[in-house]
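Some notes on the structure that comes next.
All protein chains but one are shown at their positions in the complex.
Moving on to subunit A:
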Amino acid sequence: MKNASKIILVFLSVVLFSCEKTIEFKEKDARPMIVVNAVIVPGNEFRVNISKSRHILEKSIYYEALENAEVSLYENGSFVSELAFFSNKDTTYEYFDYGSKKEHIFENGYYYEPDLEVKEGATYRLEVSHEGFSPVSCETTVPIPVELGNFVGQLEKAPQQYSNNTYEAKMNLEIVDPVDEDNYYRIGISKERGIELYFRKKGGYYYDYSGYGGGYGGGEVDPESVTPTDTIVEEAEFSNYIYSTDPVLSAYRNADIIGTTDDAIGLFSDELFSKEVYNLSFYALTRKKTFFEYGEYFKVSAFVQCLSKELFLYSRSFDQHSMVSDNPFAEPVPVYSNIEGGLGIFGSLVISSKSLYIGDYPVEGKTYIDDETFRELYKF
């Protein structure tokens, strides 16, 4: 279908001799609205961004905070406080043709409540008013963290469509889902690896191991040429996409005209769970062989965010909205908002996490240093 899409696009562009012109926009209702953006997380400061929407033809390259708003916060139905406004300066850049850009410094800020500790299971309500705008209100109930069970995995050579040195980290994570309620989740990972100092000196994950024929990230090496040390350098991988054919994790995967995006794969719900404990199956790619024999290891930290329903709907629709914004063949997707009378999102989440080591860690006799220390010691 990817080929079909391309052929059709090329064909249409040739066959349809179209002409383009600017036409008048006859808006029906373009009055600016109050925009509330806040995702509250237990352990974090209670912070709310408030701005205003603007007419689509209004020229501005940033959205400054809406000052002098009255922002009332309620917890479980009881008034807590009026949020204070914290003003700060913000910077953005306007880009022109030929690479030139212009810096814009503008007044920005946010509303906050420094003394409030966000509680799991509590319901928070905001009421916002400002002269010249219709008042808005919104509410979110902070979820309870989900319990995570076993997290296991292994590295396997990736199929041939990837480069020769690509490996799949295949993982399974148990999630204990409360059966009597609807729950919404997002999964994400971060990857780290421990690299034998000898190899790290030759490049590390993002650099070629010159001279060993492995290309990007290193491949097979001649054991005779390796001089192992007792030091392992810990390095993060910055590409943290996950892939899955698990029906639960694939349920909200989207498709666009060119192919399939993986951005939304992290979102899932318990809609397809048939039992309390569900074993999520997914994998990540890494483009370096792990030499376990030299004490190297591969580490994955998985986190599962338990999202409030409104945050889930917002995140999902925002993904879709962004994805199809330039696709003439797809229907535009409106972004969900739970701000009554206004726009934006007031949602909440809590995070549970678990880590997995593939390979032995720690290994007796090995010294572990982070990448920053490595750079200082070895002047990289």
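One rule holds for everything that comes next: a residue touches a chain if its C-beta (ideal position, glycine included) is under 8 Å from a C-beta of that chain, and two chains touch if they have at least 3 such contacts; residues count from 1.
By definition in this document, contacts and distances are computed from a predicted model.
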Undisplayed chain, where the name is taken from the UniProt record, one of "aminomethyltransferase", "ABC transmembrane type-1 domain-containing protein", "3-oxoacyl-[acyl-carrier-protein] synthase II" or "Outer membrane receptor for ferrienterochelin and colicins": "Outer membrane receptor for ferrienterochelin and colicins"
Among A:S53, A:T229 or A:S281, residue touching the chain not depicted: A:S53
Residue of A:R186, A:K202, A:K289 or A:K366 touching the missing chain in the full complex: A:R186
Residue, one of A:N327, A:S355 or A:T373, that touches the chain absent here: A:N327
Touch with the omitted chain, as defined above, among A:T22, A:N68 or A:N88: A:T22
Touching residues (missing chain, whole complex) on subunit A: 1-5, 7-8, 11-12, 15-25, 27-30, 32-33, 35-39, 41, 49, 51-57, 59, 63, 96-97, 186, 188, 251, 254-260, 263, 266, 305, 307, 311, 314-315, 317-325, 327-336, 343-345, 347, 349
